[in-house]
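In this view, the complex is presented without one of its protein chains, the others remaining in place.
Let's look at subunit A:
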Amino acid sequence: MVSMRVNDEMTEVAVDADTPLLWVLRDLLGMTGTKFGCGIAQCGACTVHLDGVAVRSCRLPVGEVGDRAVRTIEGVGSTPVGARVQQAWLDLDVIQCGYCQSGQIMAAAALLAANPEPDDADIDAAMAGNICRCGTYVRIRDGIKRAAQHG
């Protein structure tokens, strides 16, 4: 039995401690907003927050979460930064197919929470590990800057 805080609510799941958090979120808690991409922490589709820091949930054993708060795409809108990022994404129609975008939004929200005015180099350093097959990178960059301006 593993207990943890997900999107401000305590939850308990009966799984082995080495089960990846992504499996717990999607298969046991039914939160399918977080996507499975590569399964080896190389694409960023599974990005969630642990105490506000962007983490790849496909490689995170649920037993390692401990008392750190988990936040997913389902709950990011309830944080001020997350809400701004989502609004910027809507304003600019950032999304194309959308598969990578929950990961992109989570990575962008974590970046802005740590660095409210990132320059292009900061955005590259934080976002380069989040891959978008549709190539929406230019709009992602604009979206981050728009969310920063509206802070």
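We take it that contacts are C-beta pairs under 8 Å (C-beta built on N, C-alpha and C of every residue); 3 or more make two chains touch, one makes a residue touch a chain; residues count from 1.
In this text, contacts and distances are computed from a predicted model.
Colleague: The hidden chain: which UniProt name fits, "Nitrogen fixation protein NifU", "C-type cytochrome", "Sarcosine oxidase subunit delta" or "Carbohydrate ABC transporter permease"?
Modeller: For the chain missing from the view, the UniProt record says "C-type cytochrome".
Colleague: Mind pulling the subunit A residues that touch the left-out chain?
Modeller: Within subunit A, the residues touching the omitted chain are 18, 39-42, 44, 53-56, 59-61, 64, 121-122, 124-126, 128-130.
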